[in-house]
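One protein chain omitted, others in place.
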Amino acid sequence: MKMKKLVSMALTAAMAVSIVSAAAYADGTFYIGAIGPLTGAAANYGTAVVNGAQIAVDEINAAGGIGGAQIEYKGEDDELDNEKSVNAYNTLKDWGMQILVGPTTSGCSIAVSEKTKADNMFQLTPSGSAQDCTAYDNVFRVCFSDPNQGMASAKYIGEHGLATKVGVIYDSSDVYSSGIEATFEAEAANQGIEIAVKEAFTADSNVDFSSQLQKCADAGVELIFLPIYYTQAGTILTQAMMMGLQTQWFGCDGLDGMLDMDNFDKSLAEGVMLLTPFAADAEDELTQNFVAAYKAAYDVTPNQFAADAYDAVYTIKAAAEKAGITPDMSVSDICEALKTAMTEITVEGLTGTITWTADGEPDKDPKAVVIQDGAYVSMQ
Amino acid sequence: MNFKQMTKTSRDNLGTIAMLVVAFAVVQALRAGGFVNSHMDGMLVPLCVYATMAVSLNLVVGILGELSLGHAGFMCVGAFSSAFFSKCFEQSMGTFPRFLIAILIGGLVAGVLGFLIGIPVLRLNGDYLAIVTLAFGEIIKNLVNVLYVGRDAAGLHISMRDQAALGLAEDGEMIINGPQGITGTPFNSTFTVGFVILLVSTIVVLNLVNSREGRAIMSIRDNRIAAGSLGIPVTRYKMFAFTLSAVIAGCAGALYAHNLSSLIATPARFGYNMSILFLVFVVLGGIGSTRGAIIAAIILTLLPEVLRFMADYRMLIYAVVLIVMMIVNWNPKSRAFIKAHSPKKWFGRGKEDR
Partner (left out) sequence: MVSFLNYFINGLSLGSIYAIIAIGYTMVYGIAKMLNFAHGDIIMVGAYIAFSVITTAKLPAAVGVLAAICGCMLLGITIEKIAYKPLRHAGSSLAVLITAIGVSYFLQNVALLIFSSNPKMFTPIIPMSMMTIQLGSFRIQTISLVSIAVGVVLVLLLQLFINKTRPGQAMLACAQDRGAASLMGISVNGTISLTFAIGSAMAGIAGVLLCSAYPTLSPYTGAMPGIKAFVAAVFGGIGSIPGAMIGGLLLGIIEILSKTYISSQLSDAIVFAVLIVVLLVRPTGIMGKVVQEKV
């Protein structure tokens, strides 16, 4: 019993310390925070966001900051949980955050947007793709929305005559995957695409995909649509290879990162098509510099999460300079100024040339790429 | 009744309730004085949720003596049913009665489910009972994830397949959208509401323990066969305790749902991981002690948040602290050591040994 009291006293003391240290200072720097899952099953996505934003912040600071003001930056863990994400947001608020880059995932983004709305804090989510993420006017996003991606995928397959009979394998326990699947299905009907097989997996059974693949094989589909993240794609492609399943593969931006998994056999991905706004092996200088800096700092090739976060920070810089905000303005004033500026700027980012509408949606072109010899090749 | 004339348990229970009330008063005073930062302020409702869950599970594990690994499922049902109600009647009812009914609905639906699940589950014993509760918890989570409910002028549409199968009219509104869950639940949970739910649950459970029924339940825990042979209706009491526990969990779920605008049945949130976390509260709190369970819930909920400054090492340290706390609290030798060196001894007879 005594031990518990000691522990509770220690915790109370820690709480007291955190209360005292919780003052925001107006010291001529911008405080930007990021949120994403840094532990747990989705940690690779959140880590990419937090690290991608860090690269952008370092570059901007080295180049003189935003309108002469340096950026102070911090990333917090939300473990892919809505409640923890709100905790992370509150922690950052106590730290003095003025602008939020995040959260990484849709559910967390929606939960946090309720808080940023109440505080009138500007929120730019790099990768919160569900429709409801940008329900409030202070929330913008960098990535495509889920409906947008599902629609674009179906259109691309239809217009390019890739297939008329397709199979879909998606994660029915995931917001991103099921969101894309729903609109893909709706648009496929308009494009004259028959969805012969629609099979799901869940976070609790994402080890084996043989039955989903076997169904696609039995139905004789010409193409399998994978609106999922790359983590599972490696196993799916390996199993398809072992089954001797020959088909076309089509995915969304979630598949980006597959080629850079440690020890991934790139020949498995030969011919996989995906709609992604970002390609780590693109020739342009911006991408090359980013990839080099990211590799030097974190020893892995960045994926589109990192690129979205990088673009998010540069977007904030562009909007901030357009609006002429300064670090000593209140959170709410910064938000109001940025909200207006967002619709007036054009950002040349890693993920394309982006403009925004007032409802928070980015306007940029999806790039279709096909994997050939272990590298992305643009398709038209 | 005079304080001194009260039995030891009554005094102990009063102490637990006093602890809660004092903690509430102190926190409210600190908040009024502006001493609480947003981080801790935002933690207050979750703390009440987890403490209530600890009270609920302690009733099954500590007092009834059966291991349940599916309590997150009851919380899930309470959360979704109450949020569903609130979404449906947000416009047509005042906030206070609507939220009150939502909490009751959360508790009621979870209670009915607890009763139904209890019928088969409570026939089993030990680890087999645990695994069946785990199975029910997972089934609940899985079913909620494929539930699509929408509303339009024609009324409610329900499907277990997908959104398109609802055939919703253009102006229709999705209420439960499969894996995307419920979005936009009104933000009604406050610290006061959370505290009231926690306090009521605690009082109910403490009173139960001291009643005739409670003694019957504990006799089942200590020896089921002996209790049965004394004419105690074992199954009925087991059902009663299990159902009551589910009701409390459902209320905690309602509190949780109205604290966030996005309610999703993710594995980490309503899966067996969460059920096990609740079990950690109960065991660390000393199995059977409601007060201990509440304290453990608060410590273990605050710990990862307080450790945020450790950055990458946060969850590692959390794991180490958990292991160390378990060993210190439960190892017979360290228990004897703590007892022998307890500061209570220095104060002589001032306090009696518990």
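Annotations
Think of it as A and B in the order they're written, each chain with its own count starting at 1.
As a convention for this text, a contact is a pair of C-beta atoms (placed from the backbone, for glycine too) under 8 Å apart; a residue touches a chain by one contact, two chains touch by 3 or more.
Just so it is clear, the model here is predicted, and its values are computed rather than measured.
Partner chains of the missing chain, restricted to those shown and counted over the full complex, are A, B. Contact with the chain not shown here comes from a single listed residue; of A:Gly40, A:Gly65, A:Gly158 or A:Gly374, that residue is A:Gly40. In the complete complex, the hidden chain is touched by one of A:Gln214, A:Gln248 or A:Thr343, namely A:Gln214. Note on the undisplayed chain: of the listed residues A:Ala135, A:Leu162, A:Ile195 or A:Met261, the one touching it is A:Met261. Residues of chain A in touch with the missing chain: 38-41, 43-44, 47, 172, 199-202, 204-208, 210-212, 214-215, 218, 231-232, 234-235, 238-239, 242-244, 260-265, 300.
What chain B contributes to its contact with the hidden chain is residues 61, 67, 120, 123-125, 127-128, 131-132, 135-136, 138-139, 142-143, 145-146, 160, 223, 225-226, 229, 272, 276, 279-280, 283-284, 287, 312-313, 315-316, 318-320, 322-323, 326-327, 329-334.
In this text, only the chains that are shown with their structure count from here on.
Distance between chain centres (mean CA atoms), chain A to chain B: 33 Å.
Those residues of chain A that touch chain B in the complex are listed here as 1-4, 7-8, 11, 14-15, 18-19, 22, 38-41, 76-77, 79-83, 86-91, 93-94, 106-108, 110-111, 113-114, 130, 132, 135, 172-175, 178-179, 181-182, 185-186, 202-204. Contacts from chain B toward chain A in the complex involve residues 35-43, 46, 138, 142, 145-146, 162-164, 178-181, 183-184, 187, 256, 259-264, 266-269, 271, 292, 295-296, 298-299, 302-303, 305-306, 308, 312, 314-315, 325, 328-329, 338, 342-344, 354.
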